[in-house]
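Have a look at the structure below, then the notes.
Missing here is one protein chain; the remaining ones are kept as they sit in the complex.
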Amino acid sequence: MAKELEREGIPTVLLCNIVPIALTVGANRVVPTRGIQYPTGDPSLSREQEQAWREHLLMTALKALETPVTGPTVFPPDPKE
Amino acid sequence: MLTVREHIVRDIRIGGENSLRDGLLTVAAEQILGLATHPVIRSLELHVARPGENVRIIRILDAIQPRAKEGDGVVFPGFLGPARVAAAGETHILSGCVLLTVSPLPRAQEALIDMAGPGAGICPLAKEHLLILEFTPVEGAPWGEYEAAIRLAALRIAAHVGGIARSAPPDRSLRVPPTSSAIGLPRVGYIYNIQAQGSFKDTFVYGRSARDILQTLISAGELLDGAVVSGNYGHPSLKNSTYAHLTNPIIRELLSRDGDDLAFGGIILKPEPVTLEGKELVAEYAANLASLLNWQGAIVTKEGGGNADTDLFLAAERCERRGVRAVLLMAELAGPDGRTPPLLGSPPEADALVSVGNYEEPVSVPSVERVIGGDSLRLADGPVAGPLTIPTAPIFGALSPVGIGSLRARAQ
Partner (left out) sequence: MLRIVHYINQFFAGLGGEEKADLKPEIRTGPVGPGRLLQSLLRGKGEVVATLICGDTYFAEQPEEACRRLADLLFTLKADLILAGPAFASGRYGLACGEVARMALNELAIPAVAAMHPENPGVQAAAAGAYIVPCGSSAASMKEALPPLLALGIKLASGSALSPDVDGYLPRGIRKNVTADLPAAVRAVNMVLAKIAGRPFTSEIPLPQFDRVSPAPPVFDIRQATVALVTESGLVPAGNPDRIESSRASHFARYSIGGLGAFASGKFESVHGGYSTDLANADPNRLVPLDVARRLQGAGGIAGLYDYYFTTVGNGTSVQKAQAFGREIAAEIRSSGVKAAILTAT
């Protein structure tokens, strides 16, 4: 789906855990996340920490949408966040 | 050393006594019902379905091959007795006979078995005599508690029915050594992925969820005694039912060829974590174990849908990097018309794949006389006994990742 959206000219960032599949399939902007069951969360954190992590992921994603790429590219979030 | 006493069941009857004579298994209903008393179980109804009968079974949760220890050992350790490693003494198994757990369960994906017709031709369970345990929950029972209760009841019943064989002469006996003594032959092991993600998608090892385990070595005898039990209700065709764990064809093949053209290097039981970080860790760890064990080759199987393919691919990548040659068993997602490229991204190391069939190929099955398990179907509109066209995916065990089915996909 990410590829089709990009094919139609809409920059699309894919947030997912299984990055190798995303890259081999050819998604162009990929932000790796912490678990299959929670692409924009991390249940091991407290509520506040999880919110902060989600915000950081989203900021990373927005940055990816503003970045020119030439092919499948990973935008890693800062693991310390 | 474990000795397996195999008894071949050719028919099942529900009657007033327990006996196994000339392949005819008779079970007393009262005793079985007594093994399923629990506050959240409202009722248990027994049915028999035989190969070739015009019957359809739905809402299938699990399948179990009955077995019992000779003497005072336990099968399904961790559930029916202390979690001790046995894999010694004698285990009676009933082949040709399978217990099927059937019940409503909201989180279970719909499964189906037709005992006759084209659906039966591709379903490994349709070749077995089935003793069907149809459970109903009490109203308002918590589903998690109910699922655990019927799982335990079914294991008890499997051990009870298996026990009927103790007094009968076996048809075949098989000796299962804990390790191979073959020398001078290529050492081939088995990396056995199991899916354990928590409730309704779980696999139990010695009675415990394998959700957070690192991989471990396990012997064929332990699996034959029921050390691994399924609590996984996703993907009926792509999961490893308890029956698949008990009869795993990869293990049987490696055992039977041990000393002939290979040395059976052992079994690495490996979880499928739900994070990439976790998947990479277990892949690395499994490959490292394989090389510590001096394997030259590994067969790798999976459980579940797309994300488990990553577990296969990573295992292949890490094994090959250590010089352990990997072969993977996989179902294909080639689309209903077979025209979609069948694989998601795979590394170049994953170059030896055995197909167990296309998940999406439609199967048309005719109407049936009798349906066991419910009066409606979530798979398709129309009457549950009516003719159906469904993907191969819901047919129980049809695309078994460990190869209990008979399908493969081929370019035509």
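Which chain is which? They are A and B, in the order written, and residues in each are numbered from 1.
The criterion applied here is as follows: a contact is a pair of C-beta atoms (placed from the backbone, for glycine too) under 8 Å apart; a residue touches a chain by one contact, two chains touch by 3 or more.
What you see is a predicted model, and the numbers here were worked out from it, not measured in a lab.
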Kindly name the visible chains that come into contact with the excluded chain.
A, B
Touch with the omitted chain, as defined above, among B:77, B:221 or B:342
B:342
Check the options B:152, B:274 or B:384 and report the residue that touches the missing chain.
B:274
Name, in rising order, the residues on chain A that touch the hidden chain in the full complex.
1-17, 22, 24-26, 28-29, 35-41, 43, 50-51, 54-55, 57-59, 61-62, 65-73
Please output the residues of chain B touching the missing chain, sorted low to high.
109, 121-122, 186, 188, 197-201, 234-235, 249-250, 252-254, 257, 261-262, 274, 296-299, 304-307, 325-327, 329-330, 332-346, 350-361, 391-393, 402-403, 405-412
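Rule of thumb we're sticking to: only the chains that are shown with their structure count from here on.
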Between chain A and chain B, the Cα-mean centres are separated in Å by 36
Interface with chain B, chain A side, in the complex: residues 17-21, 23-25, 32, 34-37
Where on chain B is chain A touching in the complex?
197, 274-277, 279, 306-307, 309-310, 313-314, 344-347
